[in-house]
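Only one protein chain is missing from this complex, and each of the others stays in its spot.
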Amino acid sequence: MSDAESRTERYPGYDVLSKRDTPSWNAKTRAVVDERLAVGEEDHRFFSDTEWQILSALCDRLVPQPPGRSARVPLAALVDAKLQSGKGDGYRHDNMPPMAEAWQRGLSALDAEAQLRYGQRFHDLGPRDQDALIAAMQDGALDCAAWGGMPPDLFFHHRIVPDAIKSYYTHPTAWSEIGFGGPASPRGYVRLDLDRRDPWEARERRDGDDADAVRRTNERIGR
Amino acid sequence: MPFDSLRRMSSGSPIGHGIVPGAVAMVGAGLGAGLLGWWLTSQRPRARREAHTHRAARRLNHAASLLGAAVMADSGLEHFRGDYHNRAMFAAPSVAALQVTSSMLGAVRTPSRWSTARHAAQVSAGLTGIVGLGFHTYNVAKRPGGFSWQNLFYGAPVGAPFALALAGAVGAAAEHLRAADPGRAEILGQPAGPALALGTAVGLAGTVAEAGLMHFRGAFHNPLMWLPVSVPPIAAGLLTRAAFVGRGAIPATRVWLAATAALGFAGTAFHAFGVARNMGGWRNWSQTLQSGPPLPAPPSFTGMALAGLAALDLMEAQPGETDHVGR
Partner (left out) sequence: MSLLFGQGPADVTPPSDDPEREPRARDGRAPDVMRVGGWTPMREYNEDEEVDFVIVGTGAGGGTLAAKLSEYGFSVVAMDAGPYWRPLEDFASDEAHQSKLYWTDPRIVDGDNPLQLGANNCGKSVGGSTVHFAMVSLRFRPEWFRARTLLGYGADWPIDWREMWTYYGEVEQTLAISGPISYPWGPKRPRYPYRAHELNAAAKVLARGAEALGIAWTETPIATLSAPRGLAPPCVYRGFCTSGCSTNAKQSVLNTWLVRALAAGAEIRDLAMVGQVETGPDGRATGVRYHREGRWRFQRAKNVVVAGYAIETPRLLLNSASARHPDGLANSSGLVGRYLTVQGNQAVWGTSEEEIRAYKAPPSLALTEHWNYDDDKDFHGGYCYMAQGPLPTLWSSTLASGRGLWGDALVSEMGNYNHVVGLKNVGEYMAQERNRVTLADETDQYGLRVARVTYSWCENDRAQNAHALRFMGQALEAAGGVHDIWEQTDDTCHLNGSCRMGSDPRTSVVDADCRSWDVDNLWICDGSVFPTVGGVNPSLTIQAIACRTADRIRTMATRGEMRRKVSTR
């Protein structure tokens, strides 16, 4: 089983959006999620085209998505949207610049490190080299001048995690992928015990389950 | 007083309303009482032309059908909530369905050769109830905390299978009476009327305990929730007294039993209102029917009250025999 398949096959047939018109979603939720779903994969207003290329490459490594996925999470565009909104997290380390500046500096520093180490732009590197750079950033083991004193590990923990990684899991595609029940109001849940699910929750394919049977169960959700 | 309590139930917080839902509940209660009155009066003319034991048997059949129907619907719903995780959970609604069918056939005077089959259906319902009691007790015991309030509230309700056992017992009593000599009807070696009265009193007490537990879980948030733990116990007490005292106690007992019977139907109306008070109300029925107050539960009171009324009828028809009880 390929990686892509294993990711979709744990909850085969489950699409959290099939619950959109059930009592699980209220009007406000539909409005909010619709807006998110309207974000296009190439939408960006905050980042320059150069930054965008680096960011897109970075996002592809932070949360790799199966090739050919029909409902891809436009991760880089979600990051861009968050930066457009200017809404922060409510705190900042004293050796970190404000959010917008941190991103601009962080992306150009990552690119500079790529050129320094490999003589190539970050987005032109192979996945293995990109991953090596990301890991080094996470460990705070990068130190070229482009960081401008911003600790790379703090950039990872306090910008990449909240702005990029978390953003991936704001998307319904990600909810379906992990079998999350998704929005739940006014209808919440009834069956709370271990190994129990309500009829409007995703059925997980467990050992010995017939994938098609599980798929049929999941495709009934929301009907 | 009713309006006062209706207002209060909706105004526990500073903002409240309550007239409309209150009125809905009252209309439901009225309907229930009306139906019951209609049923009671409709029995009279035919009643004079048949043996009193047969009449009582038919009444018991009605009581048993109602009890069984309540169990069927309630266990069907609650076991759905439990996802029919254990196949044995299908037993309760299925056996209850059989028991209801048998009781209804009994009430419409089917050939007496069917009696054995009907009797067997009733007994199997009674036994299933007892086995269910065991299952439910085990379910509670094995949860973390054992016999704690948490598990009594949210584990398999220990009292619920008791209702199926009662339905079977009442149904079996009906078959027993139909077959008995009208002059000397006995149950378990005692005169049928008083024995049935005592049995019904015990059944009512159990039903009260179940409602009390569940309403305690709901923190008696609505003052009307006190009704099923105050009216039926009085009826049960009077019924017990009637079993010993005899005819003199019957009229008052009849009134309280009728009130209990009406309460059973009204309870369903109240519970329907309770469902509406859950988030999303009836529009969110797929959740609120399960997590709101159970619609089918309250008519168990009606079933038990009807059995009690049948016991009183028997006692009226067999005066004097009450003296045997307990000797």
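Letters are used for the chains, namely A and B, taken in the order the chains are written, and counting of residues starts over at 1 for each.
FYI, a residue touches a chain if its C-beta (ideal position, glycine included) is under 8 Å from a C-beta of that chain, and two chains touch if they have at least 3 such contacts.
Note that the structure is a prediction, hence the values are computed from the model and not measured.
Student: Considering the whole complex rather than only what is displayed, give the residues of chain A touching the chain that is not shown.
Tutor: Chain A touches the missing chain through residues 3, 7, 10, 23-29, 31-33, 36, 61-64, 87-94, 98, 131, 134, 138, 157, 161-162, 165-170, 174-175, 177-190, 192-197, 201, 204.
Student: For chain B, which residues reach the chain that was dropped from this view?
Tutor: On the chain B side, contact with the omitted chain comes from 10-17, 20-21, 24, 143-145, 149-150, 153-154, 216-219, 221-222, 274-284, 287-288, 291.
Assume only the chains that are shown with their structure count from here on.
Student: Which integer distance in Å separates the CA centroid of chain A from that of chain B?
Tutor: Roughly 55 Å, centre to centre.
Student: Report the residues of chain A in contact with chain B in the complex, numbered from low to high.
Tutor: The contact residues of chain A facing chain B are 23, 185-191, 196-200.
Student: Which chain B residues qualify as touching chain A in the complex?
Tutor: Spelled out, the residues of chain B in touch with chain A are 81-83, 85, 279-280, 283-284, 286-287, 290-291.
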